[in-house]
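Right, one structure below, let's go through it.
Note that one protein chain of the assembly has been removed; the remaining protein chains are unaltered in position.
Each chain gets a letter, A and B, in the order it is written, and its residues are counted from 1.
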Amino acid sequence: MSGVPGSYYLPNPSVWPIIGSIGLFSLALGFAMLLNDVGAGPWIMLCGVAIILYMMAGWFGTVIGESESGHYNDHVDMSFRLSMGWFIFSEIMFFAGFFGALFYARMLAVPWLADTELLWPGYGGGWPTAGPEGETAIAADTPVQAGQFSTIGAWGIPFVNTAILLTSSVTVTIAHWALKNNDRGKLVLWLAITVVLGAIFLVLQAMEYIHAYSELGLTLGTGVYGATFFMLTGFHGFHVTIGAIILTVILFRCIRGHFKPKYHFAFEAAAWYWHFVDTVWVGLFIFVYVL
Amino acid sequence: MMKMPVFRITAITSFLTGTAAFIAAPNLYAEWGLNLPPPSSPVAADILDLHNMIMLVCLIILIIVSGAMFWSVFRHRKSRGAVAAKFSHSTKLEIVWTIIPFLILVGMAIPSTNVLLKMEDTTDSTLTIKVTGYQWKWRYEYPEQGISFFSTLSTARDQIENKADKGENYLLEVDNPIVLPEGRKVRILLTANDVIHAWWIPKFGVKKDAIPGYINEMWVNVDEPGTYRGQCAELCGKDHGYMPIVAEVLSEQDFNAWVESQTQLQAVADEAADKTWSSEELMARGKEVYGQCAACHGAEGQGVPGAFPAIAGSAIATGPIDSHVDLVMNGRPGTAMAAFKTQLNDLDVAAVITYQRNSFGNNTGDAVQPAEIKAKR
Partner (left out) sequence: MATADIAHHDDHDHHPYGFMRWVTTTNHKDIGTMYLIFSLVMFFVGGAMAMMIRAELFQPGLQVIDPQTFNMMTTMHALIMIFGAVMPGFVGFANWQIPLMIGAPDMALPRLNNWSFWILPFAFTMLLGTLLVEGGGPAGGWTLYAPLSIQGGMGVDMTILAIHMMGISSVLGAINVIVTIFNMRAPSMTLMKMPLFVWTWLITAFLLIAVMPVLAGAVTMLLTDRHFGTAFFDPAGGGDPVLFQHVFWFFGHPEVYILILPAFGVISEIIPTFARKPLFGYDSMVFATAGIAFLSFIVWAHHMFTVGMPLTGELFFMYSTMLIAVPTGVKVFNWISTMWRGSMTFETPMLFAVAVVFLFTIGGLSGLMLAITPADFQYHDTYFVVAHFHYVLFSGSIMAMMGAVYYWLPKWTGHMYNEKLGQLHFWLTAIFFNITFFPQHFLGLAGMPRRIPDYALQFTEFNVVSSIGAFGLGIAQLLFVYIVVQTIRGGQKASDEVWEGSHGLEWTLPSPPPYHTFATPPQVR
C-alpha cells in the first residue's frame, strides 16, 4: 500500500500506450484510404477502432484495478483532477474553433459576399444562407421544394433537448450527493436516470437529423449554414455519445460497488465531462438555433 | 589556449566558403541588391522611407543592445579576473527598459499609420482594372473599355530546363502585359478563379491577395512610363514560381492608342468565330493554345501521374466529342481542371480540342469548329 509518507504511485511499464498508438495509426490510415477509395481502407479502419477499444478496456481496467486496490492517494487523486480539468479546457478550445468559424461566416464573410455585386450579382446574404450558389433559405421547419432549404426551429426538439440535458446535469449532481452520503441505491437510480436522459437526447438528435436530411433539404452540403450547423451539433452529439458511454461504465461500476464516499474521482471526472457537454449545448442552443 | 585551434579551423573554413561563394557566383548577373528596389510610385516611396526609418531604429537598438552584451562578454570574463557581482534586480532599471521601448514603438507606429491610411484610400481613381488570378496566369479586364486578355509566362521551356541560355528577363516576362497609363490613379480590383494568388510589383509598393469569390481593392499611380516586373506572391500550386506580372506603363497618348488597337483586335476575334476553319489552321492554333494546358497535362500530353491525367490516349480525348467539349468548357469542379469557357474564346476552345484529339498519338481525325462551341455556350 502507498503508506510511505509522501510517496507517489508510479505505474509499472505498460503495453497499453503502444497498443493505443497502433490503433490510432490504423484508424487514421484506414480512414484516409477510405476517403480515397483505396483498397482495404474500411477494414484497416475497423481494425483501428477494435484495437483502440481493446486498449481502452485494458488501460481503464488496469487503472480501475489499481484504484480499487488502494494504490492511489490524495496526491495522485489531485493529478487526475488537474489533468481532467485541463483536458476539458482543450475540448473547449476545440469547440471554440468551430464557434469562431460560425461567427466569422455569419458576421463577416456572408455580408462581404452580399456586397460583392461584381461576382455574385443579386446575392442578398442574410442568415441562414447556403451562399450565392447554394439553395435558398425559407422559414424554419417548412417543407421545401427543389433549390430550397429550411432550418430547424429552436423551440421544438432543440428546446426539449436543452431541457433534457440541463435536467441530466441536475440528476448527475443528485447522484453525486448520494455517493458522498453513501446512499448507494439513490446513487444508482439517479445515475441511471442521467444515462437514460442522455440516450433520449441522442435519439431526439438523430430524429432531428433525419428530419433535416429528408424533409428540410438541410445537409452538410447546404452551404456554410449546413456546414457550421452539422459540424457544431455533430461534434457535440459525438461528445454526448462519449459522455453517455462513460456514464454507463460508471453506472456499472457503481452497481458493482465501486467508489467510496471520499474517493471516487472517476465518477467526478465523468460528471465534469457531462457538465461540460451540457454547457456547450447551451452555447449551441443560443448561437445555432435561437439567434 | 585551448580555444586557438577551434578558432583557427573555423576561420579557415569560413574563409574557404566565402571564397568559394564568390567564385561560384557568376558575376554575370551581379546585382547584389541590398535594399528595397527604387520606388516608382508615391506609395512605394512612402514605404521605402518608412522601411529605412524602422530599419535604422532597429539597427541602432541592435547595436546598443548587443554592444552592451559584447562589452560585458569581453570585460566581465573570469579569465580577466572578473569577480561576480551579487545584484539580481533593480526595479528602477526594469521600469526604464519597459517604458523606453514602448515610446520607441509609439514613435514607429505613428508614421506607419499615416502611410497605411494613404494606401487604403481608393477614392478618386480615373480607371478601373479587374485582375483575376488563375492557376497559373493572370487575366486583365478593363470593364469601361471592354478589353480583356490573359497574361502568361513567355520564357521558353528550354531556358527553364537549362537547355538554352537564360534571357535577361528570365521568368519575369509575359506574352501580354497589363497596360497602365502614366500618372493616373488606377484602381485595381483583385479576385481569383481557383486558389489564392497575390498580385505584386515591388516598385509599385502594392501587394494584395487575389481571393476566389471575394474582391480586394488597391490602387497604383505610376510616375514614369516603362516596364515593371513582379511575381505572384502567394503559393498557388505547382507553377507558382512561373506566374510573373509585367506592367507596361504608357503615356496618356500611347495608352489611348493601345486601347484603340485592343478594341479592334477584339472585333477581329469575334469575326473569326463565325468562319469555318481548316484542320491545319485549327491544329496550328490549337498547338499555341495548348501551351496553357501544358502546365498540367505536359508538353507531350503525358500528364503528371497521380495529379494530372495524360491527354495521350485519354479516354475523353479519344472518345465522344461532346464529352470532351463539355469537359474543357465546364471543367471538373473540385479539381484543378478549370472551366475554360470563361478563359478561351470559341476559336481557341475549338482549336485546342482539335489539337488534343489529333496529337500525342491520338488520331481521331475530328475537327471541331468554333461555331459548334458558340452554339454550346
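Here is the rule we go by: a contact is a pair of C-beta atoms (placed from the backbone, for glycine too) under 8 Å apart; a residue touches a chain by one contact, two chains touch by 3 or more.
These numbers were taken from a predicted model, which means no experiment stands behind them.
Peer 1: In the full assembly, spell out which visible chains the left-out chain is touching.
Peer 2: Checking the complete complex, the chain left out touches A, B.
Peer 1: Using the touch definition from the top, which of B:141, B:209 or B:372 touches the missing chain?
Peer 2: Answer from the full complex: B:209 touches the omitted chain.
Peer 1: Using the definition of touch stated at the top, determine which of A:190, A:225 or A:289 touches the missing chain.
Peer 2: A:225
Peer 1: Residue-wise, where is chain A in contact with the chain that is not depicted?
Peer 2: Looking at chain A, the ones touching the missing chain are residues 1-2, 4, 6-18, 20-22, 24-25, 28-29, 31-33, 35-36, 38, 59, 69, 71, 75, 78-79, 82-83, 86-87, 89-91, 93-94, 96-98, 100-101, 104-105, 108-110, 112-113, 120, 129-134, 219-228, 230-231.
Peer 1: By the contact definition given up top, give the residues of chain B that touch the hidden chain.
Peer 2: So the residues of chain B touching the missing chain come out as 2-3, 5-7, 9-10, 13-14, 17-18, 20-21, 24-37, 46-47, 50-51, 54-55, 58, 61-62, 65-66, 68-70, 72-73, 76-79, 82-90, 93-94, 97-98, 101-102, 105, 108-109, 112-113, 115-117, 119-120, 159-162, 166, 168-172, 190, 194-196, 198, 200, 202, 205-209, 211-214, 216-217, 229-242, 304-307, 334-336.
The criterion applied here is as follows: only the chains that are shown with their structure count from here on.
Peer 1: Can you check the complex and tell me which residues of chain B touch chain A?
Peer 2: 130, 189, 191, 213-215
Peer 1: With touch defined as at the start, can you tell me which chain A residues reach chain B in the complex?
Peer 2: 112-113, 116, 118-120
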